[in-house]
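One protein chain is absent from this view; the other protein chains keep their places.
Chains here go by letter, A, B and C, matching the order in which they are written, and residues are numbered from 1 within each.
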Amino acid sequence: MNKETERPNRPALSLHVPEPDARPGDEIDFSHIEIPAAGSLRRPDVAAPASDTRELVYSLVRVLDHDGAAVGPWDPRLDPDTLRRMLRDMMLVRVYDDRMYRAQRQGKTSFYMKCTGEEAIAVAAAHAMDRDDIFFPTYRQQGLLVARDYPLVKMMCQVYSNKGDPLKGRQLPIMYSDRGHGFFSISGNLATQVPQAVGWAMASAIKGDSRIAAAWIGDGATAEGDFHNAVTFAGVYRAPVILNVVNNQWAISTFSGIAGGNLTTFAARAVGYGIAGLRVDGNDALAVYAATAWAADRARSNLGPTLIEHFTYRVEGHSTSDDPTAYRPQGAGAKWPLGDPVERLRRHLVSIGEWDDERHQAQQEALAAEVRAAQREAEAQGTLGSGHYEDIGSLFEDVFEDQPWHLREQRDEALAEARRK
Amino acid sequence: MNKETERPNRPALSLHVPEPDARPGDEIDFSHIEIPAAGSLRRPDVAAPASDTRELVYSLVRVLDHDGAAVGPWDPRLDPDTLRRMLRDMMLVRVYDDRMYRAQRQGKTSFYMKCTGEEAIAVAAAHAMDRDDIFFPTYRQQGLLVARDYPLVKMMCQVYSNKGDPLKGRQLPIMYSDRGHGFFSISGNLATQVPQAVGWAMASAIKGDSRIAAAWIGDGATAEGDFHNAVTFAGVYRAPVILNVVNNQWAISTFSGIAGGNLTTFAARAVGYGIAGLRVDGNDALAVYAATAWAADRARSNLGPTLIEHFTYRVEGHSTSDDPTAYRPQGAGAKWPLGDPVERLRRHLVSIGEWDDERHQAQQEALAAEVRAAQREAEAQGTLGSGHYEDIGSLFEDVFEDQPWHLREQRDEALAEARRK
Amino acid sequence: MTVRNMIEALNDAHDVMMERDGDIVVLGEDVGYFGGVFRVTAGLQKKYGTSRVFDAPIAELGIVATAIGMAAYGLRPVAEIQFADYIYPGFDQIISEAGRMRYRTAGEWPLPMVIRTPYGGGIFGGQTHSQSPEAFFAHMPGIKTVIPSNPYDAKGLLIAAIEDNDPVLFFEPKRIYNGPFEGYHDRPVTPWAKHPAAEVPDGHYSVPIGKAAIAREGEAVTILAYGTMVHVALATAEAEGIDAEVIDLRTIVPVDIEAIEASVKKTGRCVVIHEATRTAGFGAELAALVQERCFYHLEAPVIRVTGYDVPYPHSMEWTYFPGPARLGPALRKALED
Partner (left out) sequence: MTVRNMIEALNDAHDVMMERDGDIVVLGEDVGYFGGVFRVTAGLQKKYGTSRVFDAPIAELGIVATAIGMAAYGLRPVAEIQFADYIYPGFDQIISEAGRMRYRTAGEWPLPMVIRTPYGGGIFGGQTHSQSPEAFFAHMPGIKTVIPSNPYDAKGLLIAAIEDNDPVLFFEPKRIYNGPFEGYHDRPVTPWAKHPAAEVPDGHYSVPIGKAAIAREGEAVTILAYGTMVHVALATAEAEGIDAEVIDLRTIVPVDIEAIEASVKKTGRCVVIHEATRTAGFGAELAALVQERCFYHLEAPVIRVTGYDVPYPHSMEWTYFPGPARLGPALRKALED
C-alpha cells in the first residue's frame, strides 16, 4: 500500500486477477464442475418468452447419459441414419484434423488448427439446420463444411495454399470460405463475423425470406465489442440468428476466467440482453442438435435470436504455433468429465443396436483411406512448401470489381519484378 | 415476400423495428410503466454475492413515497443538512442550466445541454461518494461539479470558450474537465469514459489505494463496444468502480427500445456479466444516494463493481441543436410518473419539518442571484460571440509534452497568417 | 430540374434509388422517424417503411457490421455514421472486413454498401464534430472514397456509390450542406440557390466515381482540392487574381491521375489543399504522386495547405481552418519559385 494515498478507516484495495485451477505440474481437478444429470433440464415451449430461459442458462442441456442412452425432454429422437451420419462426420473431421496437423508438421503448410473434442458442436448444429441456412463460423467449425459434404480436396488445397486453393492462396490455412455451401468467409479478426451474421439475418427478415443464420464465437472472443453489438442488434430487431458461444475454456494460454467465465456462465449473457439463452453439454451431439433445433424453430417463427453456450474443453493446443504444456497440465483434455463427443455418440448408437465395433472399425479405416486419397489428390496440386498458388496477376484482382489504374500499374511492376528474379 | 426465396412450409420472416408508444400528435401514456411501491424492495447485505441482486434488477430502489416520506430498508437516513445541501445543489444545477441555455439562444455560445429531471442522479451520487473518489461523467452530470463546489464562473467560461476557459477554448461547451475536483474530461465520443474509469479503478487497486471510481453513461450509449469492454474488465478484475447507466429513455430522437430497452432492463446487463446490479428511481435523490452508497461500500471492500441503472426521463431536448417535438409528444416530460427530483426532495424536507416554502423561495432567489452574478463575471471575460479564447500559440501546445519541430513550424505559420489577416 | 441544396440532393438520391431498387435499405443513428440529425434521410421511413429505413443502436461497429452482413445477403445497405468523428468504433469492420471481403473470398462475396457520413469543420463543432479522416480509408485496400463539393455531384455521386458493387465511403462536407463556403467566416453565407450546381436534375443520373472535375480552368498553377476546399480554392484564385486551375477530385480512391497529371504538366506548379491534419494526410499522397509523375514539369515544389497537426479546436476554429488567408500566400509562393 503506498503511503501518499493511505487514509484512515479505508481498507487498502487490491487487484483480483483470476487464475486457473491448475498450471503445469499441478494435478488437474475437474471435480468442482457442476454436471446436472442428463435429461434433468426442462425444455420450454419454442414459443415461450425469452425470460422463460432465465434459469436454464445456469444449467446444462444434456441428452446422452453415462451409458449412452438418450433421455429427457431435449431428446431430439433422431432416426438412426441421421445419428450414423453425424457420427461419420465427426469421425471424418477428426481424421482430417490429424492428417492436416501432421502435414503442417511436415512443412507442407504454414499453420493448422484442430477442433478435437469440439466436433459435435459444428456437426450436430449443421444437421439441425436447413441446407440453405447460412453459417458464420470461426476457425474451429470445420465440421460444418464436412457435414455439408464440402469436398475434402478443396479444404486441403486451401490449407496448402496451392494451385487448387479456391481462395487463390490469399488466406491463411483453415480460413475457408464457400458461398455455395453457406459457409461464410472465416476472418482472422476475432468476433467480427457475429454482428455480420446478425446483419445477414436481418436482411433475410427484411426480404421476407425464411432462411436463418448461425454464428460461432469462442469464449475468449466474447470480450470483443463485436459480440456486444451483435447481441444488441439481434435482440432489438429480433434477428433470426443463432449465436453460438463455444466455451472450450481456453483462449490460447488464457483461461476463460479472464473472459469473465468465473463470474457466471456465457449463456447468462442472454439474460443480460433479454434474449433466449441455453447452455449445452457441447460434447453431447444430441444436446447440441436439440438446442440448435429449438433455437432454429424460434428464429423461423420470428421469435428472434437465441444465444447458446456450448460447454466443452479444448483438448489440443490452440494451433500448430502453440504448446499448451507451457501453461496448463499435460493431458488435461483426457480428464474432461463430459467425455469425448465421438465416443459418446458411438456408444449411444451401439446402445440402441444401430452400430457395433466392426462397423465402427471399418468406418474408421474407410474414412482414413478417404482422407489419404484426398490428400494425395490435393498434394498433386502442390503445397505451400512446393508448388503453392502462384499467379501474380491474381494478386491484384478482387480488390475491387474492376481494377483501378494504380493496381494495374502495380501489377505490371510486380510482373516486371518477377521477370527480373 | 420475394418469390425466389419462397419455400414450402417455411413462414416468411419479417424485421421487427421497435417503436415508441407515442409520436407527435399522440397522447403520451406512461400507465404501462411498472412502479413498485417506495420501500418495497429488499436491500441485500453489502457483502452479499452479486447473484443476490439477480431479481433486484427488474424492480426499482425507491425511498421517497408519494407524500415525500422516506421509507424502507434503502432509506439512507441522512441528516437534514445533507438533505438541504442536496436540494440546494439540484436547484442550482437547474438555475444554471436555464441561464446557460438562454445564453446559447442569445448567441453567446455554440452549444449547450441541460440535465433537467436528472439532477438527482449526479448530485446525490456525488454526496454519497468521498471527495477524493473520481468521476468519469458524460455531458449530463454537471451536478457532480456543482456538488463539489466547482466555481460556477469557471464552468461558464468553459461554456463561453472565453479568456477564462480553463480548457483554453479547445473543447465544445459543457465538455468540462477538472483534475482537482476529480472530474475526468468529458469526451465527445460516447462510452469511451466507461472502460477508462475501470482502468483508473484497477490502478487504484494495483496501488493498494482506497479511492474508487464512478462512471456514467446514457441508455443509448450502452450499445457501444466500450460499455461491454468496461463491464467485462470491471467484473474480471473486481475493479472498485460504480457503473451508472442513466436511462432517460431517449438518445437524441431514438427511444431506448433501439438500445434494447424493450427486452429487459439496463440493470439486467449486470446479471449477464455476473456482477452486482441495481435499478433505481433516478428521480428519487435518496434512492440514488442509497444505491450509490451501497455500491461504494462494496467497491471499497474489494467486492468489485456494481452496475446501477437510473430510471428517469429526459424532460428537455437532447441539446440546443435538438427539437424533441419533432419525434415525441409535446410536454411528455411533465407527465413522467416518477415526478420531478427537485420537487420530491423539497417535499420530503418539508414533510420532516426541515424546510418550508419561504426558505425555498428565498433559496431560489439567492441561487438565481448567484448565477446571475457568476454570469456577469464570466461574460466580463468574453463569450464565444465576442472575446472568445484566442491565443494562437496555445493552439499548438499540449499536443505533446514538448513541441516537436513540425508543430513549432505550424505555429509560426499560424502566427504569420494572423499577422496578415 | 429542381434547385436543391446538398441535403435535399442527397435525400433525393436515396429516394430515387430506393424507388428503383427494393434491395436498398438505410440504417443509422436517428435516420428513421426523425430523418437524421442533418435531415438527409427525412421522409424516407414514412415512404419506404421501417424495415427499409430504421434507427440503429449507438454502435458504429454494429452499424457497419450488420451492413456488411446485409450486403453479403444481397442487399445494398446505405449506412449513416452520424459524424465522421464517430466512425472509429467501426474502423476494424471497415478496414479488416468490408475492404477485404471480395478479395479474401476470391470474389464470391462482394459487398455493395455505402457508408455516408457528414464530415469536416467550420460549424464550431469542436474536436469531435469537425474531423476529416479521409486519409485513413485511402490507405487500406478495397474501399472507394468519395467526397462531393456541390448538390449536383452529391446526388450523382451518391447514386453511383449505391450502384457500385464495392464498399464506398461517402464523406459529406457538412459545412456546405446549405450553401457553398469560401472560407470567409465573417461574410454572410450564400445559399445554394444562387449556385449553378444547385440545379439538380430530378430522377436518376450518376456522376462517375474516380473522375475529377475541372472546377476552374487556368494556366499558372494547379490546385488539387475536394469538398469544401474546392470553394476555398475558387474564391482564393479570384481574390488573388491568379490564373489557377482548380481540380475538384470528387473521389480520392481511385484518384483521377490523368486529370492531375494533365493539369500539373500544363501549369508546372501545384498546390494541394485539405482540411485534415497535415502529417500523413491525403495531401501527402497527392504531393508524392505529383512529384513522382510530373517531376520534370515542376518548376516549384508541391505545396500543402492543410489543417494543423492538432485536434480541431473550438474557439479558434478560424485560426485552424485553411481558408483564403492560408491558400493565397501559398499560391503566390508557388508562382514565385
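The criterion applied here is as follows: a contact is a pair of C-beta atoms (placed from the backbone, for glycine too) under 8 Å apart; a residue touches a chain by one contact, two chains touch by 3 or more.
All figures in this text were calculated on a predicted structure; none of them were measured in a lab.
Asks: Of the chains that are displayed, which are in contact with the missing one across the whole complex?
Replies: A, B, C
Asks: Identify the residue among C:Asn165, C:Ser206 or C:Thr279 that touches the chain left out of the display.
Replies: From the options C:Asn165, C:Ser206 or C:Thr279, the contact with the absent chain belongs to C:Thr279.
Asks: I'm checking contacts with the chain that's been left out. Which of A:Asp97, A:Glu224, A:Asp340 or A:Glu379 qualifies?
Replies: Counting the whole complex, the residue in contact with the absent chain is A:Glu224.
Asks: With respect to the chain omitted from the figure, which of C:Asn5, C:Thr128 or C:Thr236 is a touching residue?
Replies: Residue touching the absent chain, from the options given: C:Thr128.
Asks: Pick from C:Ala287, C:Met316 or C:Leu335: which residue touches the chain that isn't shown?
Replies: That would be C:Ala287, which touches the missing chain.
Asks: In the whole complex, what residues of chain A lie against the chain that is missing from view?
Replies: Residues 14-15, 17, 19, 23, 110-111, 161-162, 165, 169-173, 175, 187-191, 220-221, 223-226, 251-254, 258-260, 321, 326-327, 384, 388-392, 395-396, 399, 406-407, 410, 413-414, 417-418, 420-421 of chain A touch the chain absent from view.
Asks: Counting contacts across the full complex, list the positions on chain C that touch the omitted chain.
Replies: Per the touch rule, chain C residues meeting the hidden chain are 85, 88-89, 91-92, 95-96, 99-100, 103-104, 127-128, 135-136, 138-142, 253, 276-277, 279-285, 287-288, 291-293, 295, 298, 300-304, 309-311, 337.
Asks: Which parts of chain B face the unshown chain closely enough to count as touching?
Replies: 136, 166-168, 170-171, 175, 177-179, 184-185, 187-189, 192, 195-207, 213, 225-226, 228-230, 232-233, 236-237, 397-401, 404-406
In this section, only the chains that are shown with their structure count from here on.
Asks: Comparing centres built from CA atoms, which chain ends up most distant from chain B?
Replies: It is A whose centre lies farthest from that of chain B.
Asks: Centroid of chain B to centroid of chain C, CA atoms only: how many Å?
Replies: For chain B versus chain C, the centre distance works out to 35 Å.
Asks: Rounded to the nearest whole Å, what is the centre-to-centre distance of chain A and chain C, using the mean of the C-alpha atoms as each centre?
Replies: The separation of the two C-alpha centroids amounts to 41 Å.
Asks: Chain A: which residues touch two or more other chains?
Replies: Within chain A, the residues that touch at least two other chains are 202, 204-207, 225-226, 228-229, 232, 236-237.
Asks: Going by the contact rule already set, what residues in chain C reach two or more other chains?
Replies: Answer for chain C, listing residues that touch two or more other chains: 51, 54, 56-57, 59, 61-62, 89.
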